[in-house]
Structure formats: C-alpha cells, structure tokens
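All protein chains but one are shown at their positions in the complex.
Which chain is which? They are A and B, in the order written, and residues in each are numbered from 1.
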Amino acid sequence: MKEKIISIVESNGKTPERLMDILLAVQEEFRCVSDEAVSLIASELGISEADVNQTKTFYHFFTSKPVGKYAVYMNNSATSVMSGMHEVVDEFENQAGIKFGETSPDGLISLDYTACIGMSDQEPAALINSVVFTELSREKVKKIYADMKAGKPVESMFSEYGDGNNADPLVKSMVKSNIRKAWPVCLGEYEVGKGLEKALATDSKSVIEEVKNSDLRGRGGAGFPTGLKWLFCSQEKETPYVMCNADEGEPGTFKDRILLTERTAMIFEGMTIAGYAIGAKEGILYLRYEYRYLKAFVEKVLEDLRSKNLLGKNILGKGFDFDIRVQFGAGAYVCGEESALIESTEGKRGEPRNRPPFPTQRGYNNKPTIINNVETFCSAVKIIENGADWYKKLGTEESSGTKLLSISGDCKLPGVYEVEWGMTIMEMLEMVGAEDVQAVQVSGPSGICVPPAQFDRKIAIEDLPTGGSMIVVGGHRDLLKDIVLNFMEFFEDESCGSCITCRSFNMILRKQIQRVIEGKSIKSDLDNMVAWGEIMKNTSRCGLGQSSANPVFTTIQNFRDLYESMVKDVEFKSDFDIDKAIAESCEYVGRPAKVHE
Amino acid sequence: MSEKIKFTIDGKECEGQTGQLIVDAAADNGVYIPVLCHWRDVVPAGSCRICTVKVNGRFMAACTTPIEDACSVENNTPELQDIRKAIVEMLFVEGNHFCPACEKSGDCDLQALGYRYQMMVPRFPYAFERRELDAESPKIFLEKNRCIFCKRCIRMIKDEQGRSYFGFKGRGKHLEIALDKKLAENMSEELAMEAMKICPVGAILRKEVGFATPIGERKYDNVPIGSDIENLQK
Partner (left out) sequence: MSKPVIATASLAGCFGCHMSVLDIDDRILKLIELVEFNKSPINDIKTFTKQCDIGIIEGGCCNTENIHVLKDFRKNCKILISLGECAIMGGLPAMRNGIPVKECIEEAYLGGPTVGENKEKILPNDEELPIILDKVYPLHEIVKIDYYLPGCPPRADLIWQAVVALVTGDELNIPYELVKFD
C-alpha cells in the first residue's frame, strides 16, 4: 500500500494542489481512503492529516471504509423517484440482503444514494463503479446482481450502447443522448476549428467585442454577460486562466452531458478562443465525477486537437500557446458554484469564497480566472464563426441566441432540446408531449415551481431565466412529498456548511416541510417558513443558500391552497406524540406502553 | 497605498481607509457590529453571517466586505437586529448549548449575543442532535456539541510549518470540527491556551482548568458584548 500511495502522490506532482487527483486515485485503487492512507498522503505532502481529511470528507465519493467490489450509487433525485426509484432500491436491497448505506459482509456490493447524476431523461439511474446504468427496473437489478455474483466486470454487464458517441470504443455506455431538437448554435452542424481560425485571424480585443455584441449571457443559470466577464479578466495584469464549469449538478440538468459527449471538441475550441481573447495559457475543464465514464473519450479529444494543432504550442501557426487539462470533482453539488469550483481544483474543500475579490480578479491560484459553463463556450464558438449579428437574430430582444433545455419528468419525450429563447412553458409542454401537468419546476430545485396559471410565461432572461432544467410534474404527483421535500433534502445534504445560515436553515426548513406533510403544522408555520427562508436568502454567502429556500417560497406562493388544506388553523398545536415518546422505554423495561390518565 | 475615505453607518459620519473591512472600520468609529467568526487581521471566514449589514441597500457580510468611498451602511435597524437575533437563536437550537454546565459561560460570545439581543426562547425547534466530545488529546477537550463552525481555530492555530491543528470533517449537516491527533500530541501550552481563548464558545477547552473566575466577575456578567467598542472615545 505504501509504495502505491507514494507513487500516486509523486505522479501528481507531490503537491497539495493536486489533492483531489491523489484522493481520486487512492479511492479507485483501494476502494477507500483509509486513515492509514490519509496519514501517508499527509506526510508525503507535508501537510497535516486534518488538512487531508478536510478535503477528503467534503466529497461524497471519498470513503473511509472500503466500498463494495461493486459500489452502487443510486440517484435519489426527484425525477429518479418519480420514475420508480423505490422499486429499484427495494430490489437491490432484496438481492444483496443489505440496506442502503451498507456494504455486504463479503465486500461484494455496497449500496448508497447519490444526488442527481445527470440522467434525468433515463431514470432510475445509478452509478456502479462509475459506470452508468440507466432505466433500471427490478428485472434489470436481478440480472445485474447475478452478474455481480458471477464476478463479471461492470463494463461487460451490458452490450447495447447508446446513440452517437456513447457507442464510441472509449465510452461504451448505455447512456442515450436523446437529442430531440437541434438549432444551429450548439447542436447544429459543427466543423472543428472554424471558429478558432477566425478568432486567431483577428486581435483578441475584437474577439471580446464580438462576444460582447452578441449579448451572450452565462448559460449555467446566473446569466452574467459573457463578453463583460472576458473583458474584466483581460484587463487584469497577471496571466489569467480559463475554466470550464462542467459540474452540472442542478437536479434535472443533463444538457452539458450531451455537449460533453457530442460536442466535446467544440467546448475545448470555445475555451481556446476564450484563452486567446483574455491572454491565458492554460485552461481547465472541471468535470463532475458522475461523468467519469467520459474520461478516456474527453482526453482522446484533447489529444486529437493537439495533433491538429488546435491546441498546444503555436496554435495554427499564429504563435498562440494554450493547453487544457481535465480536473475531476468527487461528488459535491456546491462545486458548481464558481469559486467553490476553484477551491476544489486547488485540492481543497469546495467551499465558496467570499467576494470580493471576484474570480476575474483573483481566481485559480489567485490569478484572474474566467469560468464559463459548457454551453456558454459552445455558443461562443458559433458567435465567432458566424458573427454577433447572426446570433442576435435568434431569441428575443433581451435574450439572444438559443438555450439547451434538459426536460424530464412526466412527459412523453424527455431529452435535450435546443430552442430559441422566448418559448412559453405551454409551447414547451406541447413539444415534449406532456398532459395533465400540475407544475413545471424551472431551473431545478433552486429555481421556480411554476403553476398552470403561469404557463404562458416565457423561457427568457427577462421572464423565466434558466440554466435549462425543466422537470414536468404530472397531476398525480404529491407535490410536497415528491418535489418540495426531495429538494429540501437535497439542499440539506449539499450545503457545504461553511456558512452556518445555509447549513442550519436548510435543515430547519426540511423539517418544517416534513411537518406539513405529516399534518403537524399550523397556519402560522407557513408564514414562519417564508420568514426563515428569507433570513437564509439574505444572509447566506453563495447562491446555494441564497436560493435553496426557493422550493418553499415558490410553492407556498403558487400553491397556497394545497398548503392550507394540510395545516390546521389554530393558535397552537403540539408535535408531541406520547405513544411514540414512551414506546422505546416501555419496551426496554418490560411494561405495557400505556399511560394512566 | 490606503487612503482615507468617508462613509456612514446608520447616518453617522465615519472615516476609514480604503480596503478596510466594514466591521473593523465600524469598530474604529465606535460602532459595534456583532461577530462570531471574525478576528481582526486574520483572513476572514465569512461563516457566521451575524455581521450581516446592508451596504447601499444590499445585504453583505461586514467581515468580508471592504468599505467603499461614500457608502451607506445600515447596522442597527430592526430588520438586521431581528436577523441577528434569529441567527443566535438558530445556533442555540442546532448545537447543544447547556450554558449552566459550560466552563465558558459568562465569557462566551454566543451567549453574550443571546443577552444582547434578549433571547428568551429560540423561535426554532431544538434539534438535540448527538455530537461527540473528543478528549483524546493531552491538553484539549473538543466539545463538538458547542462548536458553531466559525473556523477561528482552523485559521489561527497552526504549527511552525503552517500545518493546521484543527480542520473540518464532513460537510453540511454532518459537518464537525476535528483535531489532528498527531499534531495535538505535541501542542504547546501557549497554543492550547490560545486555542481556548479564540474559541467564541466553549468548544475548545484547556484540560484541568476551568471555572476560574467567579460568577459576577466574568467578561459578560455585567456589561453587554460590544460595550468596549461602543464606549470607545474618539
């Protein structure tokens, strides 16, 4: 073990900045990062064990005890539950004879949950040793377990692969891309290098100017003007970095997965154009661990680009040097927040930074850094290729261009749709074949729960801005239990905890929603939930805490009648349940659980 | 070079230097903004959020936001006071703070803020989550029930090589403070006392000492927290 760990540390430059890669390698090699391993890593890197543990314990996929030879991570997002996750969970538990959260005594299989793995269009889905299994059912679980018993490698448990590059020899995944609608920006025709060639033919200022003129705004959800971000960064003195945020963790989002699979080179081309525009030499693609199955493929694309002189030294003979490396995450939603992503890339806990300074001033390694979403970089390629005017013709006046929507939930045609900004929710529902819709969750848990009365609203920055997650909630669903509670559990799990209002108020709000569902709440509790959510929104450091009360806010606002039907209109009501409170002690001392009145 | 700039807090004319954090600039002008995680001249954590103020109408943490020329800061408004009181109350329910049994009682910043904001009962339900007490190291008790995740110890208590004695473990609801076992074995007396001193609550305690000051003579027995700043004569 010692030699192996020393060699892992050394092959990663023996620096704490690469702690994520070191821990990933150790976890994959030994199925855990044990205390012994922590101790070795700490002494090799010259840091304290406390520091190694700080990073290790932050990420979901690092474990102290060995996971099973087959480590099952079942996605427990709302769409997975809606698609029948509980059946699948039950079958896994039946087959393996253990519960979720446990490892079988023989070490064969471990069962655990994980947050959305970006497969909402083909749920229920799970990761088994970082291989994706989609559309799981009881039958499939039985077969998978039989294969495990037989010792089959995970990769050979199936032989049918998904469409497009999912079937590439370096991917060989059952994942389907489900591209339902393509527009000429991201999913239309693409020829590698054309945009970059055009960019390198002009000066860097003109590139920024073109992007600025296109009115392109960040496609991750926050919607910051991309050109402006690039401009700010280019004005800094030190050599900046380009980072691509491929940590799409917002439950219900999976459009970046499609771009990473089908437009891989385009993403890198966009990063390279950005690098040229701001004067960077190095780019980093921060890729979520859930997409580890794309590792070999993505790295091959980088190699191809280098061999075509579209990346590396003296790109296209224009004297511009730029290269890109891939940094994997290890399971933490908050790392989608750009400053948390930087911290993670530096080998630390993915805790969002305080601002100012902004990443464009001091980002990765304290150098100016731009971080853009996968889709933003792809859009930038086409803007440079076809011009800002061409791009602005698409979309609405205030929201130019197209948007990739990840549509899932109760509809006939879940998948990725590239649409022009300005489509209404109603049009969208017709497009995906959704009937009897109770609500549409726009932008995932941190977004808005839109009721039918508002289905004429437009998907656009000026009305319903979105990173693209659209979860259709059918009339037969229990909105509070299936959606709101699931989302609050998600935030409770994913809050990094380093700012205490986000940490605690998510816990408090989750419990309050649970009380409503259990019929324990009174009317004034609803106002309290809103008031407490406001405190979290106003005091939290990053977007997670500032938006994680949204499931509560937007459903209390838009579905008030539903809530009021579930709460009592009295001044005081106790949660206290005497039968529950005495059950355990009566059983233990051996007396009937009955209270004398 | 830092320059003198002017700004206001609740209408009061104040003076500070460019780059200075609001919380420090306020203190220099005799205005108390409550803090739990902040420690002057140490890299700010921005974790407790109790110093939340409004700067030109926007909510900001005073311990991470530098003053800007002519900015207008709101501090003692009913809205902000209620937020701060709520944060104190939230901390009292999310951890296990049994003041009568705590060595830090009377010298505890969290408790003192409870006094300052006249907390009678928290508006939130008590969680009563079980957390552990780590008594393994020779000099220090780490009473995790009382930790409020301010990161002061993580940021400030380091050895000669800059290695941290303290670190976070887990995240979100599983977050806890941990002490590096190996380093703690050789922790100096001074550092152990320092760790106890900077802890705003009773989470870090020097073993074998405690309850040294009688009730009535402790830091916050007779004067509210922040009085030293508010009584500052300019």
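We adopt the following convention: a contact is a pair of C-beta atoms (placed from the backbone, for glycine too) under 8 Å apart; a residue touches a chain by one contact, two chains touch by 3 or more.
Keep in mind that this is a model prediction, so the values were computed, not measured.
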item: Where the missing chain makes contact, among the chains that are shown; value: A, B
item: Listed residues B:99, B:193 or B:229, member touching the removed chain; value: B:99
item: Positions on chain A contacted by the hidden chain, ascending; value: 571-572, 574-576, 578, 580-586, 588-593, 595-597
item: Chain B, residues in touch with the chain not shown (by the definition above); value: 92, 96, 98-102, 105-106, 111, 114-115, 118-122, 125-126, 128-131, 215, 221-224
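In the analysis below, only the chains that are shown with their structure count from here on.
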item: Mean-CA-position distance for chain B and chain A (Å); value: 33
item: Chain B-touching residues of chain A, taken from the complex the two chains share; value: 39, 46-51, 53-54, 57-58, 332, 349, 354-356, 492-501, 503-508, 511, 528, 532, 535, 538-541, 575
item: Contact set on chain B toward chain A in their complex; value: 44-49, 52, 59, 61, 64-66, 83, 86-87, 90-91, 93-94, 123-125, 127, 148-149, 151, 159, 161, 163-175, 178-183
